[in-house]
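Here the complex is missing one protein chain, while the rest keep their positions.
Note that the chains take the letters A, B, C, D, E, F and G in the order they are written out, and that residue 1 is the start of every chain.
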Amino acid sequence: GDFARIDHQRQQRTGFPEVIWGPGKTPQQIAEILERMRPHYPCVMATRISPEVFEVVRSRVGGLHYFEKARICSTAPILPPQFPLQVGLVCAGTADLPVAEEAAVTLQLSGFGVERFWDVGVAGIHRLLSVRDRLEEMAVLIVVAGMEGALPSVVAGLVSVPVIAVPTSIGYGANFGGLAALLTMLNSCAPGIGVVNIDNGFGAAMLVAKILRSLSQRL
Amino acid sequence: GDFARIDHQRQQRTGFPEVIWGPGKTPQQIAEILERMRPHYPCVMATRISPEVFEVVRSRVGGLHYFEKARICSTAPILPPQFPLQVGLVCAGTADLPVAEEAAVTLQLSGFGVERFWDVGVAGIHRLLSVRDRLEEMAVLIVVAGMEGALPSVVAGLVSVPVIAVPTSIGYGANFGGLAALLTMLNSCAPGIGVVNIDNGFGAAMLVAKILRSLSQRL
Amino acid sequence: GDFARIDHQRQQRTGFPEVIWGPGKTPQQIAEILERMRPHYPCVMATRISPEVFEVVRSRVGGLHYFEKARICSTAPILPPQFPLQVGLVCAGTADLPVAEEAAVTLQLSGFGVERFWDVGVAGIHRLLSVRDRLEEMAVLIVVAGMEGALPSVVAGLVSVPVIAVPTSIGYGANFGGLAALLTMLNSCAPGIGVVNIDNGFGAAMLVAKILRSLSQRL
Amino acid sequence: GDFARIDHQRQQRTGFPEVIWGPGKTPQQIAEILERMRPHYPCVMATRISPEVFEVVRSRVGGLHYFEKARICSTAPILPPQFPLQVGLVCAGTADLPVAEEAAVTLQLSGFGVERFWDVGVAGIHRLLSVRDRLEEMAVLIVVAGMEGALPSVVAGLVSVPVIAVPTSIGYGANFGGLAALLTMLNSCAPGIGVVNIDNGFGAAMLVAKILRSLSQRL
Amino acid sequence: GDFARIDHQRQQRTGFPEVIWGPGKTPQQIAEILERMRPHYPCVMATRISPEVFEVVRSRVGGLHYFEKARICSTAPILPPQFPLQVGLVCAGTADLPVAEEAAVTLQLSGFGVERFWDVGVAGIHRLLSVRDRLEEMAVLIVVAGMEGALPSVVAGLVSVPVIAVPTSIGYGANFGGLAALLTMLNSCAPGIGVVNIDNGFGAAMLVAKILRSLSQRL
Amino acid sequence: GDFARIDHQRQQRTGFPEVIWGPGKTPQQIAEILERMRPHYPCVMATRISPEVFEVVRSRVGGLHYFEKARICSTAPILPPQFPLQVGLVCAGTADLPVAEEAAVTLQLSGFGVERFWDVGVAGIHRLLSVRDRLEEMAVLIVVAGMEGALPSVVAGLVSVPVIAVPTSIGYGANFGGLAALLTMLNSCAPGIGVVNIDNGFGAAMLVAKILRSLSQRL
Amino acid sequence: GDFARIDHQRQQRTGFPEVIWGPGKTPQQIAEILERMRPHYPCVMATRISPEVFEVVRSRVGGLHYFEKARICSTAPILPPQFPLQVGLVCAGTADLPVAEEAAVTLQLSGFGVERFWDVGVAGIHRLLSVRDRLEEMAVLIVVAGMEGALPSVVAGLVSVPVIAVPTSIGYGANFGGLAALLTMLNSCAPGIGVVNIDNGFGAAMLVAKILRSLSQRL
Partner (left out) sequence: GDFARIDHQRQQRTGFPEVIWGPGKTPQQIAEILERMRPHYPCVMATRISPEVFEVVRSRVGGLHYFEKARICSTAPILPPQFPLQVGLVCAGTADLPVAEEAAVTLQLSGFGVERFWDVGVAGIHRLLSVRDRLEEMAVLIVVAGMEGALPSVVAGLVSVPVIAVPTSIGYGANFGGLAALLTMLNSCAPGIGVVNIDNGFGAAMLVAKILRSLSQRL
């Protein structure tokens, strides 16, 4: 059990518990880390957990919650939002949903309210226009897109809300594993878009959660 | 004068004269090639001709026409369109205009009618929506965009007209000289977009001209 | 069944039904989407469907047609062409055939006539020369090539018909998954070639179908 | 004067005036656009304006303000902050200062208070530790870094404030024009970092301004 | 048995035995090479040996030692250090441990003393600060890091000891298989960092062993 | 004068004198090296010498020969071929001529006969077909091409003569300084093509000269 | 059986039969093509044939020869050389042997004599020096190398024989699938090296065979 030193001070420093990154860990290791961390934090979560891995983890650790689309398991359920702020999650394709759900569930487990805008891609822009007013009501938007990744540019040109963009690795050929979408988002002609790593729904949620928490404390 | 063998058969084969590509040629060489080709073709044009180069060429060759924004010089003026088809040229930023004009003037010198839609980028999508009906009337659209290059995707999602996309090298940083826009266009989630090389307004016009000519002959 | 919002307006806007992209979807999901869309469109098709996936889909949805080489399944058969225009499909290697067939069947299901020119690569140019006259009769050519991807350049230098080029990921080493062929096609010294994404036979067909439909309506 | 269509609605939609991007425009064009926009907005600014360009612009347009380190000129001065929130600007090297100042002045012209933390790079981490408490007081941090771009990771590991990271093109060799710093920031092991394009100080400021404005309205 | 010519002179020339690189060799080949080399050297080792491969090798060759975390098997055990110098091994994440252990065990089998500093990444810099004095006592440091690879820069800014940096392929998305960490280390603003190939813990250990041996002989 | 150690043994070992590579050397340095080497070799040559540089060199060193198109200067003239073998130089575009001439003159100064086939690119394949029989008579072909670099593939598919391919940096956009042509040549579906570095006409000539010399001695 | 059109004229044009490239073909397809081609050529060969694939092919086609290390199967055995010329095959690592053997067996099946120089890498240069005189006797050298790919440079600096270099994909990390070795060979400071695609032992052999055949006919 000495393969990882738990960073107990981090929650104090950063406001969030250390989250377990699933890939490259055996279900046994994930179970053990969950057990060790659970007593110290109100909520411990693990990301990139497939249903198969979760089955093994659950057989060793009781009382876990699993969010299949988001591939997240946690020691606590989603509770009613603790903050009066809504985060909008925007996503075009079915294939991008796991990344978008990873962001949504991370935010919900962190106490924030989330509204989902699925299947509103640029290939049929009327779908996006029809939800424009609701988008404008969100405090921050997380926009998830693969293939050419144009959605954040279009959204940022439509509404005044800040946009955090998540490129996904969905695509093929000259997509180069999400590089195309990543470059699109970094080069957006609509200023005011922050970008995170390819497929990093969790990172986008953490950034937004830090923003909401920091601003809530100061306003 | 033996540095280039003129391809007299090409016009018969392809329907278009050989065009002179300016870069890497001295004004003297451009002047000499223009003189040699002029007797054989109704219209000879040279591309990527700066005003400074044109001054030298004009001092040696009489009766030339110069299109400054397009950086094109030609032995014939733009005449009224010979075909009943309109090509729409769509472009977002001022900096992309030289590439868009290269396409427009090439088409006009080839006998086609052109309608220009400038400054209709995705950072303010209402401008694009306001011209949607006119875009739908075009036979083909050439969409020119730099930076993240999202414009062709959005246009192709709005109208049923085929789209030829031209990425430009406008941008900086992770734009990598137009690579970002090129990848965006190749990965478009709106199917039915044909892409040409970065900054290749001429090539887009040639493709469209071949399409219009081929279909006009067969319909 | 709410994982994808069907874009019923798209066919009106773009002239084509929404096509199902197979990769990343379970056979069950594909079957369900086919069932839901079938009542609304004369023809619904799904691409990148392996024989194994098709077996499962067929066991759940009746009356499907399967085109194995093209990896396409559809709710309608190929009917006699509705347009008086022929599209030529040109391809060099056996390994590129699935991509070429994806383009061919997509066009045929869209009502266009197709002529196939297989095994006419540049490594034995006499084979290409021997079909030159028939190529010249086509309204548009789709040229599919892997490895160094030189075929579209050579074809566009031989005939006056517009060329849509499809690079494939066939090759190895410094091919980099089709990047070599893609760059070759974008840099062609024969102007007037439109390029689509690596392996995107479907996209090439959609572009050509839009071209033929748009021009047919206007001429 | 018809080379650019002013987007009068954008300020309403996005909360900020359209800013003039200097590169690729002549001083005459910049002067003309400034004149045309000035009557419509309380503050119009132009970025990437060298002292030489500014001299020409100033000779044509009266009453301008110039911020040399930031390479920004504007029609209004920096006024006392209108918001009770401070943005921390963090930067390591002298060479990165123009990018950091571009962000700082953009925020100040937008009505926000800014605190500068210059010369606090990771090569001497004690300098960063000595300002840690003041960093923790900021509402948001913009961290600018070239070369290996490790500074945002270290800052995000030290404080709970959200971090917007700006890679710069400072460096040489395997830096590849800022690519190294960009990749570092995207791959940060400290979650919750939003990244903008290389050298895009303006974009970082716009994102932060949108965040502060959106949250101020909702809290 | 003639598939590899043993380089008997190399040990004399370089001070180290030829090591067997496991990947691409069958367990049978590895067993045979071990048997042939064992009589000639005090210690023969093989790297990148999975537990499964080791099982087969052990069934054919007696008296082997296996270091599972390091994925190394050898014909000799780790003996007490023969040199009065300590090498510090520094590593942030659990996932980087195999690479760090490959370096550690290689050094120990070569007769050097090693001290391990695991789980001291930049996302929680206080952990690194708390071991700073012990790091300063080491003769050389090997710093192993994946993801953004910032750890060597930070360590080199904290202590005066020379740093050999090992990027790992741990990460995803814009990590590009370790490229991000590699570029970070090459561009470090803290001068005096030597870099080896991605995941090359063995190479880092060999470099350090050569340094210690060369200097020990000359001082 | 001690900045370069002349490799007197190389001519014996390799059959060719050491050639001076011009870039990065001052005209004075080039003149001095020429003077020092001239007594030892029948022919010393320098490559990448612009007319301006040659003027300075000639003012210091007497009896030099200059080949302007090839950008080569030498201490000996081109003499009648000493070998009964002809090398064919094939080239498509005017812009590629300097690279092709560098190869041609290097071969001629090395005593080989050269036949030039200029302006025979793939955009008009009939020009290539019309010289096919003469190409077949050559002992070896050097094929120089920029842009998409398809020429060597087509030539190697037409004739049985071995082909050495030289990509050039001529092109723009997605050409990436000759990378597109280089990849095309490496991936050729016509087997039996050897490739040299971008713009390396000299290297191609050296390879061919070594081939001809080696085979002449052994046959 | 109509999936590939046999290029009967190619042998006349190029001097060699069409070879079957195994990857992407089923054993059944390979068997069928072998059967169809065998009556027309003295020797038909297929490359990249694993032992498992060969078992199936052999069960359907009689009288085949299999060269396991080279992964080649053929309809004819290796016969005594028909030419008085020797080709030297040079290779450093065990892992590169399949590529080197592919080249060797292709040459032997084409009637040429081959001498193998295995395990002579740059990491122990004395091994290479000890075979230098025998290398100098070869007509042409094929040098195969993975990892950093320095071997061809060193060989070309040692002997006057022309060198054809084959990079392999052996390596890891910053090797990028053979890219490192490929770039090394293209940039060699020893002029006169021709390079083929990564892992393309077959292509190197074809180039050398064409060279030997062409020169033998002309000298």
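Please note the rule applied: contacts are C-beta pairs under 8 Å (C-beta built on N, C-alpha and C of every residue); 3 or more make two chains touch, one makes a residue touch a chain.
Just so you know, these numbers come straight off a predicted model, no measurement behind them.
Chemist: Name every displayed chain that the left-out chain is in contact with.
Modeler: Computed over the complete complex, the missing chain touches D, E, F, G.
Chemist: Among the options G:56, G:76, G:150 or G:219, which residue touches the chain absent from this view?
Modeler: G:150
Chemist: Out of F:25, F:71 or F:218, which touches the unshown chain?
Modeler: From the options F:25, F:71 or F:218, the contact with the absent chain belongs to F:25.
Chemist: Using the document's definition of touch, tell me which of F:114, F:145, F:161 or F:179 contacts the absent chain.
Modeler: Among F:114, F:145, F:161 or F:179, only F:179 touches the chain that is not shown.
Chemist: Provide the residue numbers of subunit E that touch the chain removed from this figure.
Modeler: Subunit E touches the chain not shown through residues 13-15, 19, 84-85, 139-140, 156, 158-162, 164, 182, 186-187, 191-198, 202-203, 206-207, 209-216, 218-219.
Chemist: Which residues does subunit D use to touch the chain missing from this display?
Modeler: For subunit D, the residues touching the absent chain are 94-95, 97, 118-119, 123-124, 126-127, 170, 172-175.
Chemist: Would you write out the residues of subunit F that touch the absent chain, in ascending order?
Modeler: Subunit F touches the chain not shown through residues 3-5, 7, 9-10, 13, 23-25, 29, 167, 169, 177-179, 182, 197-200.
One rule holds in what follows: only the chains that are shown with their structure count from here on.
Chemist: Would you mind working out whether subunit A and subunit B touch using mostly the same residue numbers, over half shared, or mostly different ones?
Modeler: Shared-number fraction above one half, so same.
Chemist: How far is the middle of subunit A from the middle of subunit E, if each middle is the mean of its Cα atoms, in Å?
Modeler: So the centre of subunit A lies 36 Å away from the centre of subunit E.
Chemist: Spell out, as numbers or ranges, the residues of subunit A touching 2 or more other chains.
Modeler: 13, 123-124, 156, 158, 173-175, 179, 182, 186-187, 197-198
Chemist: Pairs of chains that touch, anyone?
Modeler: Pairs satisfying the touch definition: A-B, A-C, A-D, A-E, B-C, B-D, B-F, C-F, C-G, D-E, E-G, F-G.
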